[in-house]
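Excluded from the complex is one protein chain; the other protein chains are retained at their positions.
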Amino acid sequence: MGSSLIDGLFVFMLAGFIGFEVIKRISPLLHTPLMSITNALDAIAVVGAIVLVGRHESRLSFILGILAVIAATSNIVGGFLITDRMLKMFKSSRPAKP
Amino acid sequence: MGSSLIDGLFVFMLAGFIGFEVIKRISPLLHTPLMSITNALDAIAVVGAIVLVGRHESRLSFILGILAVIAATSNIVGGFLITDRMLKMFKSSRPAKP
Amino acid sequence: MIEFLGSQNFIGIIYLVASALFILALKWMNRPATARRGIFAGETGMVLAIGGTLLQLGVDGKLQHLAIDYTWVFIALGIGTAVGIPLGLVQMTAVPQRTALSHAFGAFCVTLVGTAEFYLRTPNVRPFMMSVLCCEVILGGLTVTGSLMAAGKLQEVLPQRPITYKGQNVVNLGLLAVAIGIAGYLVHNPGATHLYPVMVGIALLFGVMLVIPIGGADMPTVISLLNSYAGLSAAAMGFVLGNKLLIVAGALDGSSGFILSVIMSKAMNRSFTNVVFGAFGQVAPAAAGAQEARPVKSASPEEAAGILAAASKVVIVPGYGMAVAQAQHKVRELYDSLTKRGIDVQFAIHPVAGRMPGHMNVLLAEADVPYDHLKEMDDINGDFPQTDVSLIIGANDVTNPAAKTDKSSPIYGMPVLDVERSHTVMVIKRSMNPGFAGIDNPLYYMDQTLMLFGDAKAFVSNIVKELSNSHG
Partner (left out) sequence: MIEFLGSQNFIGIIYLVASALFILALKWMNRPATARRGIFAGETGMVLAIGGTLLQLGVDGKLQHLAIDYTWVFIALGIGTAVGIPLGLVQMTAVPQRTALSHAFGAFCVTLVGTAEFYLRTPNVRPFMMSVLCCEVILGGLTVTGSLMAAGKLQEVLPQRPITYKGQNVVNLGLLAVAIGIAGYLVHNPGATHLYPVMVGIALLFGVMLVIPIGGADMPTVISLLNSYAGLSAAAMGFVLGNKLLIVAGALDGSSGFILSVIMSKAMNRSFTNVVFGAFGQVAPAAAGAQEARPVKSASPEEAAGILAAASKVVIVPGYGMAVAQAQHKVRELYDSLTKRGIDVQFAIHPVAGRMPGHMNVLLAEADVPYDHLKEMDDINGDFPQTDVSLIIGANDVTNPAAKTDKSSPIYGMPVLDVERSHTVMVIKRSMNPGFAGIDNPLYYMDQTLMLFGDAKAFVSNIVKELSNSHG
């Protein structure tokens, strides 16, 4: 456990710092799509669920894993889809002008 | 080695990203002190050298370690000192005005 | 490739690349010009990570019934996609509840995986691992039910009004304390499996209780906070599984939710501790009783059209009412017809106009208003003195000058749009009823202000009609 804990904390600290720096610079214009894309990214938890299903160590873990894959996948698909739809709507007036 | 390599790469990638984001936002006013402080921070390599001396595994490693500690320490002390001297010189005119 | 690197390193490098892509995805989201590239980066990272995981499973030979398990994974992915597509196609006005729902789904996944890991590992769980695991399922559990409640309230399936009772805070904190207490016990007695469901149950209950006292309008802040919790629970899951990609994604999501709630609470002039501790009291209805009927001037669509047509610079201030009335497309028509007459039209977007961060921007973008005409508060506040007409469409609190002058006002100190500096102010709303903060708006009684009473969509469409008549 020891060093993997510390390594995890290192990654958490660094990624958290990046999160703060990057997100506070996102234009308020895009805060709604931001919420939906972070949602989709967070659903990367699906990889943990896939491994759980794949390991198939007990019936319980298998079933829970399948449900988890379904829940996460719907977030991935739905999240990217709606973010894309939103962003498609954002148009600048500049290219429209001749 | 395996996972520690990957962990190291994670830390390197994240810290490198932070470096880019943070440093490109530093005012050109302070680029010279920036060069001297990164120099001091980089001399954290001293901890590796200290451990080398402490482990005392061979006469060679011991001597190399001592030289390394000297070199790094002089960077730490000199680097922070000169950065501090530079920054002390930067004064705003505002507090001076009554 | 996999053989060469060793499957552990192989998947590690895949996850590393996916992490970098996720970070770039958020970095590119910072402005519209690069945002779609951001989605692409995110999607690529996701496909890489899932593909890599599936591949590694096969190579590792950990699949005990290879074919069957693969089949099930693909079935689950298929069902998830089938559920996800409609969730990605909802109306823009339903985005708040959709977001809440997806937090519930994300947290559900995390809680399930945590539970499975608990039963697989117990009783051989080291104290640190157990505490992270409990952290994962408690945060995950309360996010599941909290988000479902929030979604229900926003969708108006559940009653919107806050349900409060005496000692509510004590009960809630008590519940949380019990859950944490059980977690502490489990850390030292990892074999006490019978306590585990109790802990999860309490976390689920706590999520419900947390959101019960919160009114529908305060929901966005809660949703952001739940977003942050969902991220943290995913990061905890990363610790449990030793998966750095999950830690990165969780940390990014956690800080995103946190920052958005801070921005919202600042723009709403709420103290930040209020937000962090989830103690969303309702704003006291400020002296609403002693309201004397003061005179206001009102105007008809024809008059409004005339005034607009005579202006050379118009600022439109959209608010929650525009969203409710679904008036954005009509507003776009108004924008077009004014622009065609050579009038300079800008939109002033207050950071908490509407009910969700960025709410107005998405709606107006949906109606094809070019985003470079959507100005942030700080960029446009200096322009109001040179503005002929400020047209406020279903906004209220975000234009309330009392926030600047009246120290006794509950929104005193909240930054607002300086509409009262413009030559003429016109306000479209249905009545003299207050907005979200429940307080009166002195703007309506000022000399330069005209009230345009009516539904936002209907009224704007009438103005547009008048404008095109007078033109043709």
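Per-chain numbering from 1; labels A, B and C assigned in written order.
Just so it is clear, a residue touches a chain if its C-beta (ideal position, glycine included) is under 8 Å from a C-beta of that chain, and two chains touch if they have at least 3 such contacts.
None of these values were measured; they are calculated from a predicted model.
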item	value
Chains in view that touch the one left out, judged over the entire complex	A, B
Touching residues on subunit A - with respect to the absent chain	2-3, 5-7, 9-10, 13-14, 17
Contact footprint on subunit B, counting only the chain that is left out	1, 4-5, 7-8, 11-12, 15-16, 18-20, 22-58, 60-62, 64-94, 96
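Keep this in mind: only the chains that are shown with their structure count from here on.
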item	value
Whole-Å gap separating subunit A and subunit B, where each centre is the average of the chain's CA atoms	34
Centre-to-centre distance between subunit C and subunit B (centres being mean Cα positions), rounded to whole Å	40
Where subunit B touches two or more other chains at once, by residue number	3, 7, 10, 14, 17
Two or more partner chains touched - positions in subunit C	19, 23, 242, 244, 248
